[in-house]
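All protein chains but one are shown at their positions in the complex.
Chains: A and B, in written order; residue numbering restarts at 1 for each.
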Amino acid sequence: MKQQQYKTIEQQITPATPYVLNAFKAFVVGGLICVIGQAIAFFYMIFFDFTEKTVGNPTVATMIFISMILTGFGLYRKLGQFAGAGSAVPVTGFGNAVISAAIEHKTEGLVLGVGSNMFKLAGSVIVFGTVSAFFVALIKTLLVMMGVLQW
Amino acid sequence: MYTFLFAFLVGGIICVIGQLLMDVAKLTPAHTLSTLVVLGAILDGFGLYEPLIDFAGAGATIPITSFGNALTHGALAEAEKHGLVGVLTGMFEVTSSGISAAIIFGFIGALIFRSKGKVD
Partner (left out) sequence: MVILFQTKPSLLAGAAIVGPLESRSVFRSYFDVVAEDELFQEKTNERGQSRLITDTCQLVMDKAQIKNLDVDYFLSGDLVNQMTPTNFAARELAVSFIGLFSACATSVSSVIIASLLTELGASQLAIAGSSSHHNATERQFRYPVDYGAQKPATAQWTVTAAGYTLVGKYNPEFPYVVAATVGKVVDFNDTDPFHMGGAMAPAAYETITTHLKQRKQKIYDYDMIMTGDLGNIGLKLVKAMLAQDGISNDELKLIRDAGAEYYGEDKSFLAGASGAGCSASVFFSYVLSQFKTGRYKRVLLVATGALLSPLSFQQGESIPCTAHAIEIAMN
């Protein structure tokens, strides 16, 4: 059996990805998580001294705390299976990636296990965020200094 | 009230973009999230992400794209004040909460929890 022949058979028999359903589930869950984040932001603005500019920090920290609880009890995994990007894209997904890796590597101890492996999944997000921000900011700053753009 | 609606819509749409990157472009979660974070950085370079935050609130600050935006925003704000060196010093001033929280709660989580093989 040639590879080409097999690929045709494989395509016919392998179940197709439910694109529309997945997108819909991601939309709803992602949107809901953001709504919860908005509610938490309002809570901090009303009951504490935060403004719209400064409320981002405690909101994000609170969301990640929530994702720690959900991850630890095996609930974020269930959410992820259902929602896909709807749970992976919000910052809670970032928390889930870090925390799940940390929990799993406990068996290798806190230093070699938890410490070294915590960013196994999420490290690329931090690296690429930092690197791209650097280049974007660098290019824009240079363009401003050359007079091509203004702040 | 409209803030909640726009937060829902914009947050949902960004997640759909992520889902399409995973399903259609067949990217891994790590590739998808890295792409979105870079997108956030580029959008702030064009001055487009802050208006999105004004419009959608948490719908723009909760998805991982806001991470790229925050890093770029901090860098640009410092660069405006102190020139080129600000690009480096400004980046992490604005985003420390996200990373610190993930590290601290990850560590605490590892102390408290144990992973169990459960099927869903």
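Following the convention adopted for this analysis, contacts are C-beta pairs under 8 Å (C-beta built on N, C-alpha and C of every residue); 3 or more make two chains touch, one makes a residue touch a chain.
The shown structure was predicted, so the numbers you read here are calculated from the model rather than taken from an experiment.
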Option touching the unshown chain, where A:57, A:71 or A:130 are the choices: A:71
Omitted-chain contact residue, chosen from A:55, A:88 or A:125: A:88
Contacting the left-out chain in the complete assembly, out of A:13, A:46, A:111 or A:146: A:13
Missing-chain contacts mapped onto chain A: 1, 3, 5-7, 9-10, 12-15, 17, 22, 71-72, 74, 76-85, 87-88, 93, 96-97, 99-101, 103-104, 107, 120-121
Chain B residues that touch the omitted chain in the full complex: 22, 29, 113, 115-120
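Simple rule for what comes next: only the chains that are shown with their structure count from here on.
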List of chain A residues in touch with chain B within their complex: 17, 19, 22-23, 26-35, 37-41, 56-61, 63-65, 67-68, 71-74, 77-78, 81, 83-86, 88-95, 97-106, 110, 114, 118, 121-122, 124-130, 132-134, 136-142, 145, 151
Chain B - residues contacting chain A, complex: 3-4, 7-24, 29-34, 36-38, 40-42, 44-45, 56-59, 61-68, 70-72, 74-76, 79-80, 83-84, 86-88, 90-91, 96-103, 105-116, 118, 120
